[in-house]
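Below: one structure in structure tokens.
Left out: one protein chain. Kept in place: all the others.
Note that the chains take the letters A and B in the order they are written out, and that residue 1 is the start of every chain.
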């Protein structure tokens, strides 16, 4: 097959671009440590979340020194916690969100950040994020979940270490 | 001045839109915050330049650029 010289140069450039993209994504995963949401959260029975040791009483759990687990139930059309009371986490902490749904597929997005995952019934999504200075973040559902989807929102409060106390954790 | 067809003029007008819309983002990269009016002024300048080229091309067409003259 006859391939024009310019075509060959273009082909080489295109392959270089592709390999470059794969390299940067790999670097992001391995070097910068951006882990993907995967299957480590395990499974739950969506019909009996109330009996689950953590999702039965969702909220912030202390997991270690300055490490917290936040269990969130996303359901039509609210986050528990998040909507009726904000999710509270201390400033400068490492927080792992565990998100699931008892009904339909929802989304979990911390507005203006890259903390973003799906909430799929039967599956538990886990994402670990670092919180910095005390502030407030919006929380929203980004997957269509029914007729009041647009009302499904909440709040995350990053509380100063000085104001953080026992009553803000479940365990 | 090179004579351009009305159609090419219209296509070029279309191309000024993304330039104008992204002009402010581009300035933002360098920390320059332009007001919305700057976008409108920039677009107006682009359109004025294009119109000038178009009109000049109509008034004083290049000799060799006559319609069909260059077709082999």
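The rule we apply is simple: a residue touches a chain if its C-beta (ideal position, glycine included) is under 8 Å from a C-beta of that chain, and two chains touch if they have at least 3 such contacts.
One rule holds for everything that comes next: contacts and distances are computed from a predicted model.
> With one chain of the assembly withheld, which option in "B(O/a)3-type cytochrome-c oxidase subunit 1", "ABC-type D-xylose/L-arabinose transporter", "4Fe-4S ferredoxin-type domain-containing protein" or "Anaerobic glycerol-3-phosphate dehydrogenase subunit C" matches that chain's UniProt protein name?
Answer from the record: the omitted chain is "B(O/a)3-type cytochrome-c oxidase subunit 1".
> Which chains here touch the chain that is missing from view?
Computed over the complete complex, the missing chain touches A, B.
> If the hidden chain were put back, which of A:52, A:92 or A:155 would touch it?
Candidates A:52, A:92 or A:155; residue touching the omitted chain: A:155.
> For the chain that's not shown, point to the residue among A:63, A:91, A:105 or A:168 touching it.
The one listed residue touching the chain not shown is A:105.
> What chain A residues would touch the chain not displayed?
Touching the chain left out of view, chain A contributes residues 1-4, 6-7, 10-11, 14-15, 17-18, 21-22, 24-25, 28-29, 32, 34-39, 41, 43, 45-47, 76-78, 83-86, 99-100, 103-105, 107, 109, 111-118, 120-126, 136-151, 153-155.
> In terms of residues, what is the contact footprint of the unshown chain on chain B?
Interface with the chain not displayed, on the chain B side: 2, 4-8, 10-11, 13-14, 17-18, 21-22, 24-25, 28, 33, 36, 70-72.
Note that in this section only the chains that are shown with their structure count from here on.
> Measuring from the mean C-alpha position of chain A to the mean C-alpha position of chain B, what distance in angstrom results?
46
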